[in-house]
Structures are given as structure tokens and as C-alpha cells.
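Below: one structure in C-alpha cells.
The other protein chains are all here in position, but one chain of the complex has been omitted.
Per-chain residue numbering starts at 1, and chain names A and B are given in the order in which the chains are listed.
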Amino acid sequence: MSMKLLTGNDLRTGEVTWWTGTGWSRFVENAVDVDEHGEAIATEEIGARRVNAAYVIDAVDTPEGPRPAHIKDRIRALGPTVRLDLTLKPADPDAGSWVI
Amino acid sequence: MYKYDKYDQAIVDARVEEFRDQAARRIAGALTEDQFKPLRLKNGLYLQLHAYMLRVAIPYGTLDSRQMRMLGHIARKYDRGYGHFTTRQNLQYNWIKLEEAADILADLASVEMHAIQTSGESIRNVSSDQYAGAAADEIADPRPWAELIRQATTFHPEFSYLPRKFKIAVTAAEEDRAAIRLHDIGLKLVRNGAGELGFEVYIGGGMGRTPFVAPLIRPFLPAEHLFSYCEAALRVWNRWARRDNIHKQRIKILVHDLGQEEFTRQVEEEWQAILPNQSDVPMVEFDRIAAYFVDPPFEAGAPDEIDRSDPDFALWVDQNVVAHKAPGYAIVNISLKPIGGIPGDASAEQIELMADLAERYSFDELRVTHAQNIVLPHVRKADLYALWQTLSENGLAEANLDLISDIIACPGLDYCSLANARSIPIAQKLSQRFGDDRQREIGELKLKISGCINACGHHHAGHIGILGVDRKGTENYQLLLGGSGAEDASLGKITGPGFDEDGIVDAVEKATQVYLDRREEGERFLDTYRRVGMEPFKEAIYG
Partner (left out) sequence: MDKAHILPANASGLRFRDDPVHEEPAVTLDAFLTQPNATAVRVEAGEDARRLIPHFDRLALVEVDFPRFRDGRGYSSAKILREAGYTGELRAAGDVLVDQMLFMRRVGFDSFVPNAPVDEAVLAATLARYDFVYQPAADAAVPVWKLRHG
């Protein structure tokens, strides 16, 4: 099932963050479908400086959680595929296959 | 090498505080992101895929061990234990926090370093020959001129909101190791018939989505007028470049649109208008700068023989060690391209080790190359074996300089928010495919990979170039042949339809096979390509 996610970077740290409905999480698994409300939430959150450079993306709802439609956002969600030790799943040697 | 005086130090220190204030105003909400972005970019701070990225300037690629150690320290303290050496001879960190950026700049300033104008629409870090001051084939050290340009272009009030970025390179050798004709301004130090120093001035080269090899705009510019002439070119460009389309705002487009002759006429006319301002840096100041670049105290009578009895060492010497101007000395290239590794990356420990080795073996000096390797410029031949042993023990002795596994690659989609495809995994697969004796059989082959059309990986200038594109949401790779960034500069041509990740590696292999089958005595891959043309390669790749 297709869905819309709101993502951005933390203003102070630059970390990738995902809108959870009540706040921001580093983990895409916590992201919720923002439906038509992404732009409005982004405007408010950017104004409050809780996020930087926020934008809405397409994703698919899967049993493992939301999967961004575009590879760029999947890499953002995981981390660099060439340094799995630095990703959010450093213990999973197969983490990169989720991206491809 | 150059040392700051109180003026240089005061300017860099003030920049740290200025940026600290700007970042604080951004965090406090006094600046919007649109307003802050050009300000942070002027200090090398990007917002990338995973975090902020900080690009640190290494002017003309030269640094000492104290500075190199600081780069390692910052990698460990503020980043995630590594840094990435770039094609502009800089270093970038991938995991920076905005709230710590000013502290990093302060640490850099404590060792006479900065991140000034490493990004944004400004005059970027001036690049040069990594063998400057050590090469056997140069007419003079180009770095004093590069330092003169560094100072004169730092916070230039007229040229800080330019149409686009602006890159200058300076060389002084016959062999062009700095790709000067692919720069906005490329300068080659020459002597005229009367023996006076001057520059060949090339303007309007560049890669990106519309690549051009720069035409020669002035065959001989008296050296003392270097800066005013650059100012004239910058002013013509700043005034008349397009401002309506970011992809058409580089100076190369203006040179192309006006034509070489008309552009030259305008620059010459502007130069005549500028000369009375006396903005040229006087030669007494040049002499002050040049005094920092005198030769280190080379040991007279240093032994010239190398004991080649260890075959692995001999292999490395043949591939990575280059002739030095001083008898008994050699230039050492430290490859940052281990087979299967990430091109240009170095861990904090490796950075610190290279600093130690420079202090011990190379008069405290290191260079960063545009091919993303490190150079120890002044090593006694008698020390080569001990140096090599230490490098070997630390994964830094790959003997592959200028071979097919010595790949230039941009960070690509693994790190970069502009990228369309990943570059690093392609580099890794290629280096694994060829990283045995095969690469030695193939010989010199410069392979360059960009993850998007912006061409940070110099794919246009590769003997073999690879360009990552987005094809309906999947990564796709185009193959280019025949580019060169050297004195025989040329732009690569696309072979045809693109490939997937494995397909591109196979296609490169087929291209190298055509070369091996058809090469004549003494020909490099590039020479054979130029002789036989694209067709045989196309046939082998797509046939």
C-alpha cells in the first residue's frame, strides 16, 4: 500500500529524521503516513526549527515498516551501503539488500 | 611551506567567530535556511544525505604533519573516525553537527587551516601539482603563486557572490598533473624568449553537465600581473554571465557563448581598466611568500641506489615512486585505493600514521593529489624500504598508481544528496576484478567515476569514465572512453546505452580486452583508443 512520509534532517545535528505523528525519529520504521498533511506539518516544524530541509516522499507500507520508493531515501534511512558499520543496522550484514 | 603571520591568523580566527555567530543565528531562527545556506557553503558546510558535511581546504594540496594530525584528531573527535580526500586536494568529513562546526573551525585555525570558500558560488581552493617543489620537470615551484592567489581571492569583496563556483589551478611542469585545462582558469608557469616568468592563461574549461577543454586566452601574461588579469576575467564573467539558469552560469558557458575571440577582447579591455587600481600583489610580497617554499636541506651525496631484492617492494617502487629533482631522493605516492576499498578514504589512524611518516621521512611535508592519493614529496631513497614496510603493515602500500584500480570516484549516492547512483560500489567491484596482475598488464589507465552529471568524479577526463544516472528509479551507468585531464586534455565520449552495476564492470573488462588485443608497442589504453577510434570498442561491448 502506498503512503506518504515526511522526512528531513535535524537542524543542529544534521541527522536524518522521520515524522512519527507526534515528533521526529531517526528510524524510518517509526514514520507514519502523512497523507495530504505533509506540507503543512513541514512548514510548522521548519518554522519551529525542529527539522531542516523537510520534504514529502512516496513510500510503500510493508510488514517490516515503511519502505521509501526511491533508493536515495532508502540510503538516507539506512546509511552508506559501503560502510554498513556506520548504518543504523551495523549488526546486519544483509542490511544493504533492503536498499537495492 | 607557507606559514601564517599575525595577519593571516587574525583573518582565519575572525572567520571562525563570524561563522560561530552565523550558525548561532541560524539555530536561533534569525536566519532562514535559504539565507543561511550560502553562508554555510562559503565555509564548506553542506547538508548531505546523512548529516552535515564539512570540506576542509588544503591549499594547493600541501600540508605538514601537525596539520595532518589535526585532520585525524577532528575525524576522531567530531566525526566517525575517518575522512575523505577529494579531487580538489581537500578533505571532507561526512558526519558533522552544525552545532559543533565552529569548534572544528577553531581547531583547524589552531594549525593554520580553514574551510573558507571550499564550496558555494565563490573562488574555490586553488589547486596545483602534487609534485610541486620536488618534480624534476618543473621550471619553478608553482605554489608561491598558488598561495598568492589564495590570499588575494580570500574574501574578495567583489567576487564573493559569483554566478557559480570558480576554480583555479596552477602548474609549472610540462606534464600537467593538475588538469589545468579543465578549470575555470588554468595557469601554466612558463618563460618567454627573454627568460622572464609568465603564465599561459587558459579560461573556460570545466566538467559538469557541459564539459569544455579551456582555450588558451593569453599565451604569455607577465607573472607580476597574475592577479589583476584573473580579476579582469572574473569581472567580465560576474557582470555578463547568465543568472537565469544555474546550469548555464559557469564561465565556460560565457566563453563558449561569446566565442574565444570576443571573450578575450573583453577580458583584455577590462584588464586595461583594472590595471590602474594596482590590485596586483607586489613582487616584494611574492618574494616573501616564495621564501617559505625554498628547498628543504637535502642531504648532499644521499645514496642513489635502491636495494630491490624484495620483489614486493620493487613492484611498489616501480609503480608508486617517482623521480625527484634532488639526487638520492624520490617522490612517494601513498595509494588510498586499496583493492576493494573506498577511494580517497583514510581512517584517523592512517591519517596520523601518514603524518608521522612525513615528519620522519619527508621533511614534515605531505601533499594531497587530485587523484585522491597522498604524496610524501621528499624521501631519501635509502629510507624507501623502511617506509614501505610501515605502509605495508597499515594497508597503505597498494602498488597501483595510475593503474586501473587507482580509481577516482566521487562519494556518490552513498553520501551525496545530488547523486543519482552510487559510485563507490562500482569502484570496489572494478578494483576487485582487475586488482591482480591484470592491472599491471594493462598499464596506465585512468578510470574515473561520477555518481551524477555534476562530474565530481571527473568521468569526462577518464581514459575510461563512468557516469551514474537514474533510469526510472534504478541506478544505471554510462561508459565513456577517451578522456584525459593531462596535458593532452580531451573529453570522453559515451559508448552507447548504459548498464547495471554488474554490466558496467563487464563492459569495462571488454574495453580493456580490445586494448590488449590491439595495442601497439608502447601504447597506453588512451593511445590505442585514439588510434583505432570508438568502433572496435563499441563492437566488443555491445556486439
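One rule holds in what follows: contacts are C-beta pairs under 8 Å (C-beta built on N, C-alpha and C of every residue); 3 or more make two chains touch, one makes a residue touch a chain.
Fair warning: this is a prediction, and the values are worked out from it, not measured in the lab.
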{"item": "Contact set of the excluded chain (shown chains only)", "value": "B"}
{"item": "Contacting the left-out chain in the complete assembly, out of B:R235, B:R250, B:H324 or B:H460", "value": "B:R235"}
{"item": "From B:E175, B:D257, B:E285 or B:D356, residue that would touch the chain that is not displayed", "value": "B:E285"}
{"item": "Option from B:D5, B:E305, B:D437 or B:E521 whose C-beta touches the chain left out", "value": "B:D5"}
{"item": "Hidden-chain contact residue, picked from the options B:Q22, B:S128 or B:T171", "value": "B:Q22"}
{"item": "Contact partner of the left-out chain, one of B:Q35, B:N192 or B:Q272", "value": "B:Q35"}
{"item": "In chain B, positions touching the absent partner", "value": "5, 7-8, 10-11, 14, 17-18, 21-22, 25, 30, 35, 38-39, 121, 151-152, 154-163, 235, 238-239, 243, 273-274, 276-279, 281-282, 284-285, 288"}
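Simple rule for what comes next: only the chains that are shown with their structure count from here on.
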{"item": "Interchain centroid distance [CA atoms averaged], chain A/chain B, Å", "value": "33"}
{"item": "Residues of chain B that touch chain A when the two form their complex", "value": "26-27, 29, 33, 47-52, 80, 94-99, 342, 413-415, 417, 419, 422, 424-425, 428, 473-475"}
{"item": "Complex contact set, residues of chain A against chain B", "value": "9, 11-16, 46, 49, 52-53, 69-72, 75-76, 79-83, 86"}
